[in-house]
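This is the structure I have questions about; it appears just below.
As you look at this complex, bear in mind that one protein chain is not there, while each of the others sits in place.
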Amino acid sequence: MNLPHAAGRPAARAITERNEIMADKQRYGAGIWHFATYVDRYATDGYGDPRTILDAIDLAGQVRDLSVVDLNYPFFGGDFTNAEVEVALQRSGLGVIGITPEIYTRVFAKGSFTNPDPGVRLRAHDLVTEAAGVVRHFGAEYVKLWPGQDGWDYPFQVDHHSLWKASLDGVGQLAAENPDLKFVIEYKPREPRVHMSFDSVSRTLLGIEKIGLPNVGILLDFGHAMFGGESPADSAQLAIDYGRLFGMDVNDNLRGWDDDLVAGTIHPIELFEFFYTLEKNDWKGVWQLDQFPFREDSVDAANSAIDFLKAVQRALGKLDKVGLQEAQSRHDAVTATRLAQQALFTSY
Amino acid sequence: MNLPHAAGRPAARAITERNEIMADKQRYGAGIWHFATYVDRYATDGYGDPRTILDAIDLAGQVRDLSVVDLNYPFFGGDFTNAEVEVALQRSGLGVIGITPEIYTRVFAKGSFTNPDPGVRLRAHDLVTEAAGVVRHFGAEYVKLWPGQDGWDYPFQVDHHSLWKASLDGVGQLAAENPDLKFVIEYKPREPRVHMSFDSVSRTLLGIEKIGLPNVGILLDFGHAMFGGESPADSAQLAIDYGRLFGMDVNDNLRGWDDDLVAGTIHPIELFEFFYTLEKNDWKGVWQLDQFPFREDSVDAANSAIDFLKAVQRALGKLDKVGLQEAQSRHDAVTATRLAQQALFTSY
Amino acid sequence: MNLPHAAGRPAARAITERNEIMADKQRYGAGIWHFATYVDRYATDGYGDPRTILDAIDLAGQVRDLSVVDLNYPFFGGDFTNAEVEVALQRSGLGVIGITPEIYTRVFAKGSFTNPDPGVRLRAHDLVTEAAGVVRHFGAEYVKLWPGQDGWDYPFQVDHHSLWKASLDGVGQLAAENPDLKFVIEYKPREPRVHMSFDSVSRTLLGIEKIGLPNVGILLDFGHAMFGGESPADSAQLAIDYGRLFGMDVNDNLRGWDDDLVAGTIHPIELFEFFYTLEKNDWKGVWQLDQFPFREDSVDAANSAIDFLKAVQRALGKLDKVGLQEAQSRHDAVTATRLAQQALFTSY
Partner (left out) sequence: MNLPHAAGRPAARAITERNEIMADKQRYGAGIWHFATYVDRYATDGYGDPRTILDAIDLAGQVRDLSVVDLNYPFFGGDFTNAEVEVALQRSGLGVIGITPEIYTRVFAKGSFTNPDPGVRLRAHDLVTEAAGVVRHFGAEYVKLWPGQDGWDYPFQVDHHSLWKASLDGVGQLAAENPDLKFVIEYKPREPRVHMSFDSVSRTLLGIEKIGLPNVGILLDFGHAMFGGESPADSAQLAIDYGRLFGMDVNDNLRGWDDDLVAGTIHPIELFEFFYTLEKNDWKGVWQLDQFPFREDSVDAANSAIDFLKAVQRALGKLDKVGLQEAQSRHDAVTATRLAQQALFTSY
């Protein structure tokens, strides 16, 4: 990988140093939107005063144990330069793990890569290309693609062959044009569209295999997998078996919607199984949060989630793995879940 | 706010006249938000240019066969007076069926009637009281209460006894203070809260019976019933049996979320059963739309829904009701659904 | 059927003695079907060799800490007398908490109380009446009504008014005829019917209030509440507020079906909230299991669930209730869930 804009890259350097210091420590991350405020179709005046990305970075810096953030692009709340963002990140001791181009705003309401208007498809391409530049600037790990407006709402609305082809063409072209970078696709069953094209781990892997490039992978969101009726541990294993698990984030929900609740508040055992699967496969990477604390203090919500994740780490240390694998070899659910409970429910 | 709702009431008069003319015709209505544009947590810049309530009324006026609208209050998009709204309504030939106070915006993010802050609960009360004045001004039928922020997101978050009590106290006080008006509660399982207090037809009827006042009823949203796992026809029958079906609206969804799609595009047969139930009980009232055409032309979406509703009306005329009741007396599903299909699938 | 339920009643005596001994201890119970084997529409040859109710009682006796069972009636697997069942119960040191008449077998395929055939409705009435005699014989607490075949599958299949009326008439008549006994209704959204009449806590309370008798209450199944989109803690609070929470049982599921998994394996935190609510309301009663270990060792599955319930008991002791209530008074989810996690995740 040849990334020419060396000298500057203070954030990248900061990450390297942090990595050295924390060599044996699990790193935590968060989408910077965790520290924004939100609107929805009812509270159109927002769940709080608007914040700029700089405000959000400052809040992120108040979270104990946060190392990296994923940044929306364009930077929200103002016309900020990379340099201004960098200053804020350094002040907060944060690195950048990924850049998320906002390919789901008004102009993309009928899709980014699959928009019926070729001009809009080009705008999506150009925005992602810009975001790729920001990834390089910050020495981040990947461009994150979340094409949430790509899909359909009604029966008969789209030609499904063309739509899926456009999804893959759009991603494939970007990956081919930027072979020095990783692109991660974050799938989700739906929202804002009634059905999203990249709807599941399997569909996304199928698409990635069709694209056939080494630099396209999956960002597995624990809650999206739950929402889609998947077992996140199984989804992680499948993505790993294809060599495509490039990133992950966690949160929680009631399985019927992408609630983006605080991780560990609803499904602690399945979250534990998810991390057990990552560890078993020797998957190293940042444990990220993708939470939307609409009505909560965002720093507190992040701290609480990370406290739980640390309990999970301790539980991974305690877990009787030999006993577990023996139980799994018999598909013995009672023994397996008991061992999981013993480890997790004594580790907070 | 001083609402002199006596002499003039031109809109009310307009309704009366229209009623006389259309004595034998089914009237159609719509929530005025059908003709607004929307934001959500992703497309924070909106799915279109903002519209004022006056713009929305003008669009509503372009729909064939629309007689009445339900108006959000405060009027969105500007500081409009009742008189200005009235002018727009008259220009469009529209009456007002109800007023929906916006008790779900930022200040009410943790609830209106159930907000932990008594000051906010008072603001909710005052806003609904103002809306009651607007109902009187326009000679509308009801104040519509949709306390979408009243509920909870997490286990352990609230004291359930207190929360439900506050829900009923809030509604009950308003109904007692305004005995000349009807209050309709529009229940929904969830959104924006993960769980909404008035979540189902049964819970709402239970609450209404506890309140014990004659002027509190239900506004039954077909899609909310579907979303909640109800059969809308059964929900309507139950509310009618308690004398509490004060209003209704329709739309469609995939049963897993309040998609607010165009009525009749997904569940035509259950929609037909819903209207059959209304007719069988001699329920007279406006057939309203509660659709959110995020990416569609809103006038076209309303026309298309009303075209379908007219097919339903024709199908009600064709339906072999004697045969149906005979089949129902045996719980004979095959005959019953065949009769329904025969009537509906030949009526467009 | 002539059930001489006076003098002897050895099982009832056994319960009394046990109660005295265990005065301060939480009692545990289980539906005896927990220890049966099952069939479904695919494995029509069953998930194991058939067992008689006596076999099942023997297995129940092997569970640590089980005090009482709920018995299906007629007793399955043979033509057993009450006396034979009593012998088995005594041998296993078990009492009887309730009797569940099987009003959901072939003859009741189109309903028990709501069957279109009056002859079948009479058979349902007679079977429940017999079961009432068995309750008296064993000195049990209640007749449990689970009218799982009462409902509908298709739109247009039934007249909803008549169906619901028949549900209430059927239960009401039995309760009126047997004022010395309690009748508990176990609601569930669906299965085996696509929609079950007593589908939710609110619908069931609405019906019970309409019946208007003191001896009809709810048996709240934690999993059924979850399946129905309820928060079980809220459901329990509501039933308690109406004085109608007569019994409860627990299990777990993925919220989309009545999976009857081992309690605590999926939703430990909501289960903890459920028991917290019971304790807060000073609800005393048996903590029962309603699990279907299709492929598991049933004794092991019961022991594992009870181990978890004991962790819940310890957690209730540890929980900072003052802190929790203070957090709830602000609807502060992060603090509330953190306190719950601290108590539960250190208590196994």
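Every chain is named by a letter (A, B and C) in the order it is written, and numbering of its residues begins at 1.
We adopt the following convention: a residue touches a chain if its C-beta (ideal position, glycine included) is under 8 Å from a C-beta of that chain, and two chains touch if they have at least 3 such contacts.
Since we're looking at a predicted model, the values are computed, not measured.
K.L.:
For a quick check of understanding: of A:G229, A:G243 or A:G317, which residue touches the chain that isn't displayed?
P.N.:
Only one listed residue reaches the unshown chain, and that is A:G229.
K.L.:
Kindly state which of the options B:L168, B:L245, B:V286 or B:L344 is in contact with the chain not pictured.
P.N.:
B:L344
K.L.:
Which listed residue (A:I53, A:A140, A:V171 or A:L205) would be found touching the missing chain in the intact complex?
P.N.:
Only one of A:I53, A:A140, A:V171 or A:L205 touches the chain omitted from view, namely A:L205.
K.L.:
Among A:Y38, A:F138, A:W152 or A:F183, which residue is in touch with the absent chain?
P.N.:
A:W152
K.L.:
Kindly state which of the options C:D65, C:D153, C:D241 or C:E279 is in contact with the chain not pictured.
P.N.:
Among C:D65, C:D153, C:D241 or C:E279, only C:D153 touches the chain that is not shown.
K.L.:
Considering the whole complex rather than only what is displayed, give the residues of chain B touching the chain that is not shown.
P.N.:
229, 254-256, 262, 264-270, 293, 295-297, 300-301, 304, 307-308, 311, 331-335, 337-338, 341-342, 344-348
K.L.:
Hey, which chain C residues sit against the chain that's not shown?
P.N.:
38-48, 104-106, 108-110, 148-149, 153-155, 190-192, 194, 254, 256-257, 259, 261-262, 265-266, 292, 294-295
K.L.:
If the hidden chain were put back, which residues of chain A would touch it?
P.N.:
110-111, 116, 152-161, 164, 189-190, 195, 199-200, 202-203, 205-206, 209, 228-231, 233-234, 237-238, 241, 269-270, 272-273, 276-277, 324-325, 328-333, 336-337, 339-340
Convention: only the chains that are shown with their structure count from here on.
K.L.:
Tell me, please, which two chains come out on top when C-beta pairs in contact are counted per chain pair.
P.N.:
Greatest number of C-beta pairs in contact occurs for B-C.
K.L.:
How many angstrom lie between the CA centroids of chain A and chain C, rounded to a whole number?
P.N.:
From the centre of chain A to the centre of chain C is 41 Å.
K.L.:
How many Å are there between the centre of chain B and the centre of chain C, using C-alpha atoms for each centre?
P.N.:
Distance between chain centres, rounded to whole Å: 37 Å.
K.L.:
Touching at least two other chains at once: which residues of chain C meet that condition?
P.N.:
Only 229, 269-270, 331-333, 337 qualify.
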